[in-house]
Each structure stands twice: as structure tokens, then as C-alpha cells.
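For this view, one protein chain was removed and the others were kept in their places.
After this line comes chain A, so read on.
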Amino acid sequence: MAAAGGGSPELEPAPEPAMELESEPEPESEPEPEPEPALAAELAARRSAEARRLVLSPRRLSGPLPAGLSQWFPALEVLDVSGTGLTEMGTELLSLPCLHTLLAKNNRLGGPGSLPKGLEQAPLARSLRVLNLSGNRFSEVPPALLQLRGLRSLSLGGNRLHGIPPDIQELHSLEFLYLGGNFITAIPPELAKLPSLRYLVLCDNKIQSIPPQLAQLHSLRSLSLHNNLLTYLPREILNLVHLDELSLRGNPLVVRFVRDLTYNPPSLQELAGRTIKTRNIPYAPSDLPESLVRYLSLASNCPNPKCGGVYFDSCVRQIKFVDFCGKYRLPLMHYLCSPECSSPFSSASQSSTSQSESDSEDEASVAAHRMQKVLLG
């Protein structure tokens, strides 16, 4: 049924037809680990210089990939070792010259040494396009993985990751990144440095906020954020104009304005500092105590690009509900220097139709007197 070898496969999680050299499936559900010599002997017997795909599952491997694999199948492009109980890949991978797809899901990888040393110099570092390590035991993204500079698609779904390393930006060809079902609490802004990223899955994690830099992912078409701990999104998310899919369910998103809020007005020191900065009143270190000079240096520009104001400690956060793509009403966080700072806001709707039922009570009107500081516990 399967074409011999087949062309270069698209990334398809589809059930695949019988592969080029599929081993006999074990009758029992939990088979005994295969003694390596037996498997090695069988693979050696079926060696082929032309075979491009090899599926080892659902065999149970007792050790790393058998030595000799690269000699018996030198033309291997696709290797599927999913569900084999692998605890370490082994060094044989380093000798495969044309491997572009490695599927190793549902194994026991995750400990130190799961990926072989010397990956950086191996042909794999340039040839590998697709890597699926979902359903393993990784508690961190192994640094060796970041050597795979040609990687287009990476899945680490269903592992035990607590974070994403900033060096993920090294995988600059990445288009597809699946990190759903982990324990990730935060997203590093460096993730936004992946220029080709089209599909980003972060569902079923523990993420509390999205860095605004994520809006720099210009190629992003699909963003999966459902089942996290988000209460709001940064308003920059509207800049993702190519976004077709956005999942947000199962987050404790703010739905309504929290009306009863105490607004803490800025201190006299803050007001004085603002005046000095916005009016460019000159001062020298000899004019002021050191502590105040330091204080003045901490002025931040109001995030509203149309306001020339600054603020020090007292910054108003405001949530506006915006139609996104004509369908969603997202709570987006605005930062403003004061309630009087008006924030003209254009919703980046793609479609001209908006929700038929407009809930004016929830909708944030720009009127300055309604801006309130929102406390998000």
C-alpha cells in the first residue's frame, strides 16, 4: 500500500500506511524489552541502501538505537521510534546523513544524555526538519536540541517542561512549535525572535501572561492558549494581523470591568518629577540630593504613543474590550500615565461585521473619566 520510500512527507499527524520496513508488531501490550542482538540481527538482515523510512514501533527497545543502523540504512530520511520505551537516543543518529524526520513520541526520554553528544557537528544538525518528542519526560528543553538549526517543526507536547529557554531563538527556521500539556509558567520574549513561526501551541500549561513582544511574530497564523492562567492579553496582540486561529477558552479572562477600585493618585514627589521631565526643567546633580537625581532617572515614557508624558510609580492599567477579527471580545491591557491620558484605540478587525449584540456596559469607551485602575489579583 505504501509507495516504496515515498517522497518527502509533509508534517501530517495522520495515521500513516505501512512503512517501508515495519517490524512485526508484538502481540502483547507490554512486551519484554528486545535483547539488542536480536533486533540488530533482524535489522541487519533487512538492510537496504535505498530504504528511506523505517518504523521500529511498537517494538520495545532495551537500549539506545542499535549500533550499525546507519550502515544498514544509509539513505534513511524518516525514522519512527515512537512507543519503543527509549531512554536515550544513542550515537547512531549522528551517522545518519540524510535524516529529516525523527518521531520519538511516547518514550522515556528526558534524562541527561537523552540526546547524543556531538549533535552540533553531525549532519543531523542541518538535515533534521521535523522532531517529535511528545509524550516523554523532559523537564527542560535539552540544550543539545537547540543545535538542530534546520528544524522546522518541533513538538514537546505532554512532557514536564517548566519553562522555555530564551535560546529557543537559535532555531531560526522553526515554523511549528507544539508545547501543549506541560507546566510552563512564563514565555520568554526571545520566543518572538522566530521569524518563520506560523503555529504556536501553548495550551494546557500554567501561563499567567503573554509578553507583548510576541506580537512581533509576524508569520503567526495560529496561536493556541487555551487552558492557562491568563487574565488579560497585551494590547499588542492586535498586531498579529495574519492570525486566523486563536484559542483562549479555559483562562480566567476578565469579562467585565471591575468597577469598585481605589485609584491611588500619584504622590507629590511623582507629580513634581513628572513636571520636571515633561517641561524639560534643567537640573544638575549639584542641585538635588542624590536620591532625587536617581529617582528622576527612572522616569518611564507613557506607553501611549500619542502622549508625551512620563510616569514613575503611578501608572494606570486599563482594560479595554476589543473586537478581534470581528468575533472575539478580548480584555486587553493598556498602560497609561494617568486617567486623563486619552488613548485613541483602533481595533484591528479583519471583518467588517462585529458582534451583533454590543454590550456597551462592558465596552471601554475612551472617555477619560471612566478610566480606572484595574486590580488583577
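As a working rule, a contact is a pair of C-beta atoms (placed from the backbone, for glycine too) under 8 Å apart; a residue touches a chain by one contact, two chains touch by 3 or more; residues count from 1.
By our rule, contacts and distances are computed from a predicted model.
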Undisplayed chain, where the name is taken from the UniProt record, one of "Vacuolar ATPase assembly protein VMA22", "EF-hand domain-containing protein", "Cysteine dioxygenase" or "Actin-related protein 6": "Cysteine dioxygenase"
Touching residue (missing chain; options A:Thr231, A:Ser247 or A:Thr278): A:Ser247
Sole residue of A:Gly180, A:Pro212, A:Pro234 or A:Gly273 that reaches the chain not shown, by the stated touch rule: A:Gly180
Touching residue (missing chain; options A:Gly85, A:Gly135, A:Pro212 or A:Pro234): A:Gly135
Which residue of A:Leu131, A:Ile187 or A:Cys203 touches the chain not shown here: A:Cys203
Touching residue (missing chain; options A:Pro66, A:Gly110, A:Pro142 or A:Gly157): A:Gly157
Touch residues of chain A, complete complex, unshown partner: 1, 11-15, 17, 105-106, 134-135, 155, 157-158, 176, 178, 180-181, 198-199, 201, 203-204, 221-222, 224, 226, 243-249, 253, 255, 325-329, 350-351, 355, 357, 359
